[in-house]
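Note that one protein chain of the assembly has been removed; the remaining protein chains are unaltered in position.
Letters A, B and C mark the chains in the order given here, with residues in each chain numbered from 1 onward.
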Amino acid sequence: SRGRHSSRDCHVEKREMRVRDLGMGFDSDEIVLFKFCVGSCQRSRGNYDLALRALLANGSLPKRTARKVSAHPCCRPTGYEPVSFMDATTTWRTIKSLSAADCECMG
Amino acid sequence: SRGRHSSRDCHVEKREMRVRDLGMGFDSDEIVLFKFCVGSCQRSRGNYDLALRALLANGSLPKRTARKVSAHPCCRPTGYEPVSFMDATTTWRTIKSLSAADCECMG
Amino acid sequence: LYFPQRAYTESIYVGQLQGSQVLQVHSMRETPTERPYFTLCSHRDTYASWFHMDEATGVLSMNKTLEWSDFSSIRDLVRPVKDLNLKVGVSSVPMQKAICPFLPTVEVKLMFINDTAPSCGQVELKTLCFPDKVSNPHITENRMPGALRQLRRFTHMNICPNYTISYAVEAGTNQTQAFCILQYELVVTAPVDREESEVYHLDLVCMIRTEEKLEKFFSSLHVNIYDEDDNPPYMNGTDTEDIKIEFNRSEGTVYGTLFVYDRDTTPVYPTDLIQNKLVGTLMTNDSWIRNTITIEHKFREEKAIFGNVRGTVHEYKLKLSQNLSVTERRSFQLDYLVNDTTFPGPEGTVLLHFNVTILPVPIHFSNITYFFTVSLKATTYSQIGSVCVDNCLKFKGIDVTYQLEIADRNISADAQSCYWAVGLAQKPNEKAGVLYVNDTEVLRRPQCQELQYVVIAEEQQNKFQAMMQLVVIFEGEGNTVIRLDEQRVLPCAEKRQRGECEASRGLGAPTGRCQWRQGRDKGISKKYSTCSPDLGTCPDAYCDAIESKNISICPQDCSSQPIIGGYERDLYGIKAGHGTCYCFSGKCFCEKDELEVFPICDDVCKP
Partner (left out) sequence: PVFPGTVDCIEAVQECIKDPECKRQLRHLEYCVDEEAVAPLSLEGRQACVDAQNNLMHYQSLQECKCQRGSRMEQQCLSIYWTVRFPQGYDDIETSPYEDIELELVKNSETSKLASIVSVSSLPLTDQNQCLKAAQDCGLYEKCGSLRSEYALACTKIIPGTNHCNRHKCHRALRRFLERVPEEYSFGVLFCPCSDTLCGERRRKTIVPSCSYEERDGQPNCLNLESYCLKDNLCRSRLADFQQNCQPSSLSPSGCLRESVAVCLKAYAGLIGTIMTPNYVSNSSTEVSQWCNCEGSGNQWQDCLRILHMFNSNTCLREDNLGLQTKRIQFKTFLCFQKVVES
């Protein structure tokens, strides 16, 4: 895969999120530090991406296909961390692979 | 990284492209078969993506950041192939890593 | 000889005079002729040499007068009080220090206070009588009388030399006068019986006569009575248990209960201790019985039924040590002798009687023929029904397998090919066989739409067999009517909405169509929304014989892969999920199906 730039092009950001707001149906008021990847990965692009951009620009691809094409590597986690908490019934719950351990431009 | 589904979720598609239309400034009327990756990788999502979707949905992220976030793995080449052709001055040219050899959901 | 106390504590001050007494250690006799010899065993610590132990009386006294420098010489935390830990050993013969590690010892903890003893005016009078913390002594039941504690506080005797101090003891209301005070020592006057009372609550009275008046101080003392095995086991009510063994014949099963009582305690620690252990013996030489049956023995401590004194209740159950054959038919009385190994007397045994009746179990179908009807629309792996010999659901330790065979072997090869339509599956340890649609292609041919099978049930241990006729009738509109593009059979679990779910032909769907279950709960719920081939069997939190043949049939019950989103899982499948649960070849998601998140500016709108 392409050379990787884990800098402004792709890095970890953190947000406090109430477990209840993770959108997974867990009933808990605990707060977790959700780490996610942010970056456009423009610097990791290659010839493939330039050609793909040209293809997309000439409009020859149907919209349904165009929507499913990544015209540059994507800034994604290279590893994940679990997050555990107690729910409203004081039962321990763990969400595996929830938070990003680190980020990289992939693909 | 996440389990890979090289199926409907992410696969190779082909398009004939004139070298001239690759958008790289080569002056050649030859046509190449450009292979690229198409797929939503929805099936390769993980808990991270569900939480990220919730975070994006609650609008707490600034637009500038939200735009640089990949809320699912991206369908990208796992390897590339070069393409060679003769330009208008009958000089052999090669564009490295232009076409996708195979595709996979990354990250 | 034994120490009537776990530890001795006393406080000592700077200025404690050489030769002055600190405290007295006692040892109780086990036999009339015994005589204790005491020795100070702590030679480890530098301060041990400050003390002297009187070999005969057990009185600990000072070898030197305590100086301020002595206090600071003790390496300990920076505190106003430093602990001096000594050990005193006792033997029934005079001895040297060297054998200390092999003797019973008792701890002596002296709190060395970095101050001189309070003057008579300063001291709190009660402290002349009793230490701050009074530890409780213990004596063993049925033992010799003797002194068990020195009541005077030697270290405080010279603080008010003009006062006279005396002690008295008042026993608790219902307790015998087993204790008295002789020359300032608490004495047990006669053997006591623990089974009568485990603890004697004594009220010690200390009288101090000062120049002006008589002061009285009270302190309660609990003398714990140690147990010895002086009671035989006994039974209360029946010593016989009738036991019938029929359908449950598996190894490890227990039957019936007989109780044996023992007024003595049974210590569980240390584990190798043999005090008051009841040992049991099967009173039979019948090898079959000895190989097949054992007696399970458990015991627990009880108080209420023994007059609020700790005793032991033993439970004896009959236990199978191997699976019983279905043919076994037998009646016998089994006697079991329980012996209290540490009880000295002859009556230390009781005899238990188990009247055992073992009935055979027939492997049998009550009906000759069973009929099942199936819709022609049913897809592959649709469950038709289950087959089971009589009483099979009660079976334990009886392994019966089921096989499906063509009833009439002489039919043509072409006719025989119809019989691919139905299959039979059975999971290991499952009691019934499950019939299912194995091939829908043959059902297109009219001659294949009524099939006659024979089901053979075979009991694995003795190879007993039972047979029954099985008729499977396929009815209703066939698949020929359904449009070609709809012919493809997909896993129902992939569908995320009701519409696409109920419109698809799903694997294992008896009606041919997938069925949608709409969940109503907000959070993670057992009633999650999902698309299933048959809501009767999937999801039901059990990966049955048919579902386990192909993960696509019911991943909601069988998937072992990680589930993405909010869920709960026991061993397999999705016990509870958030929103809609759907799966792609075993990988499942449980998520709310709201409108897509606001469109992420993906690649197309990149500048």
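We take it that contacts are C-beta pairs under 8 Å (C-beta built on N, C-alpha and C of every residue); 3 or more make two chains touch, one makes a residue touch a chain.
It should be emphasised that the depicted structure is a prediction, and the values quoted were computed from it without experimental measurement.
Visitor: List the neighbours, among the chains on screen, of the chain that has been left out.
Guide: A, C
Visitor: For the chain not shown, which residue from C:Arg29, C:His52 or C:His138 touches it across the whole complex?
Guide: Looking across C:Arg29, C:His52 or C:His138, the contact with the absent chain belongs to C:His138.
Visitor: For the full complex, which residue in C:Thr265, C:Gln515 or C:Ser559 touches the chain that was left out?
Guide: C:Thr265
Visitor: Touching the missing chain, which residues of subunit C?
Guide: That gives, for subunit C, the contact residues 6, 43-44, 75, 77, 85, 87, 98, 101-102, 105, 107, 132-133, 136, 138, 140, 224, 226-227, 265-271, 273, 275-276, 300-301, 310.
Visitor: Kindly note down the residues of subunit A that lie in touch with the hidden chain.
Guide: Within subunit A, the residues that touch the unshown chain are 14, 16, 18, 29-33, 81-86, 90-92, 94.
The working rule: only the chains that are shown with their structure count from here on.
Visitor: When you draw the chains as points and link the ones that touch, which shape shows up: line, ring, star, complete, or other?
Guide: Per interface graph, the chains form a complete graph.
Visitor: As a quick test, compute the distance in whole Å between the mean CA positions of subunit B and subunit C.
Guide: Centre separation, subunit B to subunit C: 59 Å.
Visitor: Determine the centre-to-centre distance between subunit A and subunit B, using the mean Cα coordinates as centres, and give it in whole Å.
Guide: 16
Visitor: Whole-Å distance, subunit A centre to subunit C centre, using C-alpha means?
Guide: 47
Visitor: I need the residues of subunit A touching at least two other chains; which ones are they?
Guide: Expected reply: 23-24, 53, 67, 69-70, 96-97.
Visitor: For subunit C, what residues touch not just one other chain but two or more?
Guide: 565, 591
Visitor: Residues of subunit B touching subunit A in their complex?
Guide: Residues in contact with subunit A: 1, 13, 15, 17, 21-24, 34, 36-40, 46-48, 50-55, 57-58, 60-61, 65, 67-70, 73-78, 80, 95-100, 104, 106-107.
Visitor: Hey, which residues of subunit C end up touching subunit B in the complex?
Guide: These residues of subunit C touch subunit B: 564-565, 584, 587, 589, 591, 594, 597-598, 600-601.
Visitor: Tell me, which parts of subunit A touch subunit C in their complex?
Guide: Interface residues on the subunit A side: 23-27, 53, 56, 66-67, 69-72, 96-97.
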